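Below is one structure, written out as structure tokens; the observations come after it.
Here's a slice of the assembly, chains where they normally sit.
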Amino acid sequence: MLTLDELTTFFNAEFPHVTCTVESVGNMGAVIRQRVTPTELRPGGTVAGPVLMSMADIALYAAILGEIGLVPLAVTTSLNINFLRRPSPDADVIAECRLIKLGKTLAVGEVSLYSEGIDAPVAHAVGTYSIPPR
Amino acid sequence: MLTLDELTTFFNAEFPHVTCTVESVGNMGAVIRQRVTPTELRPGGTVAGPVLMSMADIALYAAILGEIGLVPLAVTTSLNINFLRRPSPDADVIAECRLIKLGKTLAVGEVSLYSEGIDAPVAHAVGTYSIPPR
């Protein structure tokens, strides 16, 4: 089992461009937070779609690493995302991932994304990762 | 029908953070190019997945605007992407979008993404956009 500190250290070293933070990891899940700054906004004052897609991908990766350890060669094989509501430009975005399958070579998880403080999700994603043989 | 110059001017004004360029637009399609710099790479020297997702989204948007004109309120409602092969770190990524439905309120398109100069695609996406009533 990976600790939150170990995962954060790994992300900071390997993905220095990523600006979101891991809030929790373990029990087949992970929670990710993205601060919303002008960089994350698009015209109309909403959070850009690619920011949400990127968060979904990172939340899946974090949840998988939380179970199998620091395996950098796990790679995304698919991501399906539905955009449900306009995110608030004034709130952080929270992504909650729950793995629904963790096989030897394939992991599948779903991710719900929220503007912090608002119950209805702004997006929902399902992604698959290929896990390299150990 | 929108010209390439009109679309490029619109993107530069509305999406100043976007670093890819529109190569062609029209006939229910669009082609987008992304230069690959260290910003687009992830550990292992491959193009980051979110860069490809973002390109697929922009290619769809460009193809739709090419048909309906500059309607900034068209929004992505879903994106499904399959990652097929490792992109080359040394080649631009090209995204070719083809619309397969352009209805009054919904557009659907598919996008093939390539490392320039290599035939086999690195990713394939299908996305849907909601078009506001005119």
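Remarks
Order of writing sets the chain letters: A and B. Residues in each chain are counted from 1.
The working rule: a contact is a pair of C-beta atoms (placed from the backbone, for glycine too) under 8 Å apart; a residue touches a chain by one contact, two chains touch by 3 or more.
This one's a predicted model, so the numbers in the text were calculated from it and none came from an experiment.
Within the whole complex of this structure, the shared sequence is present as 4 copies, and 2 of these are drawn in position.
Following the convention adopted for this analysis, only the chains that are shown with their structure count from here on.
Overlaying subunit A on subunit B by C-alpha atoms takes a rotation of 180 degrees, rounded in steps of 5. Per-chain CA centroids place subunit A at a distance of 22 Å from subunit B.
Residues of subunit B that touch subunit A in their complex: 14-15, 17, 39, 42-44, 49-50, 53-54, 57, 72-73, 75-83.
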